[in-house]
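All protein chains but one are shown at their positions in the complex.
So, chain A:
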Amino acid sequence: MSDTTSVPRPSSAVSRPVSEALLNEKWDRCLSNMLIKSTLGLGFGVVFSVLLFKRRAWPAFVGVGFGAGRAYEECNWSLKQASRDLKRTPA
């Protein structure tokens, strides 16, 4: 089953995701985005804390917060855009 089904799917997946996987894909992208941005923020925070703030902890937290917030906002925006597109297409 898995082999047989995997044969036709890659082609379709490459061109256009299957409809039931639309939401999941968005979630995946959001999560990865959040991970990357929060790690970036953390990195910047750590560097700042080491260089400027005598190895205090809060700059790192602040960086993580910035990254996560940015990722959340992007995710939110993408989801809303998708729902707007949905509304537009059926009409």
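Here, a residue touches a chain if its C-beta (ideal position, glycine included) is under 8 Å from a C-beta of that chain, and two chains touch if they have at least 3 such contacts; residues count from 1.
Going forward, contacts and distances are computed from a predicted model.
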Quiz item: Can you pick, from "Sb:cb470", "Rab proteins geranylgeranyltransferase component A", "Prefoldin subunit 6" or "MICOS complex subunit MIC60", the UniProt name of the chain not shown?
Solution: "MICOS complex subunit MIC60"
Self-check item: For chain A, residues in touch with the removed chain
Solution: 4-5, 8, 18-24, 27, 30, 72, 75-76, 79-80, 83-84, 86, 90
